[in-house]
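Quick one: this structure, given as structure tokens, is what I'll be asking you about.
Apart from one protein chain that is not included, each protein chain of the complex appears where it belongs.
Naming follows writing order (A and B), and every chain is counted from residue 1.
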Amino acid sequence: MSMDLSISRHWRLRSPLYRLEGARCKACGRVHFPPKKACPYCGSRELETVELPKRGRLISYTIVYAVPEGAREYSPVYVGLVDLGVTKVVAELTDVTDTSKLKRGLEVEAVLRRTRVDGEAGLIYYALKFRPSMGVPDV
Amino acid sequence: MPGPRAGIHGWGAYIPAYRLPLSEIAKVWGWHPEQYKGLAVEEKSVAGPDEDSTTMGYEAARNAIARAQVKPSDIQSVFFGTESKPYAVKPSATVIAQALGITPYTMASDLEFACRAASEGMRALSGMAASGLIKYGLVIGSDTAQANPGDVLEFTASSGAAAFVIGPEKGAAAIIEDSVTFVTDTPDFWRRAQEPYPLHGEGFTGEPAYFYHIEGAVKALFERTGLKPSDFKYAVFHQPNGKFPVKVGQDLGFTMDQVKDGLVTPMIGNTYNASALMGLARVLERARPGDRILVAPFGSGAGSDAYSIVVTDAIESKKTLAPTVDQYLARKVVVDYSFYSKSRGIILTIK
Partner (left out) sequence: MTSFIEGVGMVKVERHYEKGLFDLAAEAAFSAIDQAGGASGIDYIIASNALGEVQDEQLDLGGYLASELGLRGVRSLRVEAGEASGLAALAIANSLIESNMADRVLVVGVEKVTEFQSAKVYRHLQMLFNSNSRSFYNAGFAADAGLLTRVYLDTYDVDRELLSYWPALMHSNAKENPYAMLNFALKPDKVSKSQVMADPVTLLDTFPLGDGAAALVLSSKDSVNNPLAKVSAIESATGLGSMELSDDPLTIDSLTEAYRRLQNVTSFESVDVIELHDSFTIMGILTLETLGLAPKGKAPELIANGAFSINGRGPVVNPSGGLKARGHPIGATGVYQAAEVALQVAGRFPGLQVRGAKRGLAISMNGLGSNSYVALVEGVE
């Protein structure tokens, strides 16, 4: 069978990947992403689902030329550490047409894009990536 | 139109950032400028390597839902009209519905009728909403239009999306007063199932297809409603290039003033399912309460719809709830043929 990417792994993570769903600890109040089964900060299992804001600010970024297999068409891959207020996420950046705009503090927003494609006949994986903000509202 | 009506509660569009000047295409394939000047298009929008009709449709839909000011879970039908589906089998509608929080209590399907599939979806939703079968429905028209490299179609086949939330007449920003569809079996442009690019009949796509069906639909609408061109503030037509919509408008008795605001193709090319609908979105972003809008999408194969849409008081507050067509038009970066060919996968590579 000509398939390298797992169907179920991506499918299980649709909520984090499509909607930035994270977890908030009811014991200590901290939020983390993607959701774990216990709070990585205080250890409590009392967690609730929380959707993170889809807009934030860049803390750091990198431009990847050592791209892994299957990513040549996306090279260079831009990756950012984004501050969403309640927590931070590391995600791919997209629509970076002017690299001089990439700097700490840049406002970025999450939009759905392709991340990996399994050859000619396999699955297409989608996930949220961040791009310089245009003001697309959260729904 | 007798009976309950439906209306547009929210609209949204999406245009990728990249623009390919037509001169770049001409350089590669040896076209003389006079051969494409008549298309009246400067640049065409190009989807980036991580974009497809699903991702573009997602953003247009997000904008539409924001303007509609409804909860995604209130949407009970998603129609995705496209002729560039990422999968032949596996609906894009469900990816978008999942990503926007519309699932699971919703209808969902991808529709095909060349460039008018989304418009068929809009008509279907207006019936479903007017009858109360659903409260709100979402229709998306989205294409990364394909053209055989070196064919004249390559000049105008571009990428973009438009989306609308259709719901009851009450509370709508614009009411669908009436609508009509006119179709025949006219094979002006087609793409065989396993083929990457369409073929078309060149001149045959004009009179027998585009003009005949749009005029058929619009005249039928005029007859049903008693409306005439002067009753409309705006007239938005399917726009495969910058010339056809102006000509069909003229032929039907509309002025350039009525047509110009709904024209997007001269700036970004033909976004296929988003063609007329993005023109409608742009018009809604400048229309005033009471304005009447004619919208006539067309799809090859062939058929056209004609809508009479009347704007309400609710429109003003919605205009700035999401980025506008003009904002997407302004967000542009000029690219070359090599970016376009890599981005649109027309370079042969081993995956």
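Criterion: a contact is a pair of C-beta atoms (placed from the backbone, for glycine too) under 8 Å apart; a residue touches a chain by one contact, two chains touch by 3 or more.
Please read all numbers here as calculations on a predicted model, not as lab measurements.
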(Q) As a test of the contact rule: which chains in view would the missing one touch? (A) A
Q) So which of A:47, A:89 or A:136 would be touching the chain we can't see? A) A:89
**Q.** Interface with the undisplayed chain - residues on chain A
**A.** 9-10, 13, 16-17, 32-34, 40, 59-72, 74, 77, 79-81, 87-92, 104, 115-116, 125, 127
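We adopt the following convention: only the chains that are shown with their structure count from here on.
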Q: Sort out for me which residues of chain B touch chain A in the complex.
A: 17-18, 48-52, 54-55, 58-59, 62-63, 65-66, 72, 86-87, 95, 98-101, 321-323, 327-328, 331, 333, 342-343, 345, 349, 351
Q: Flag every residue of chain A that touches chain B in the complex, lowest number first.
A: 14, 18-19, 70, 72-74, 94-95, 97-98, 111-115, 117, 119-120, 124, 126, 129, 134-139
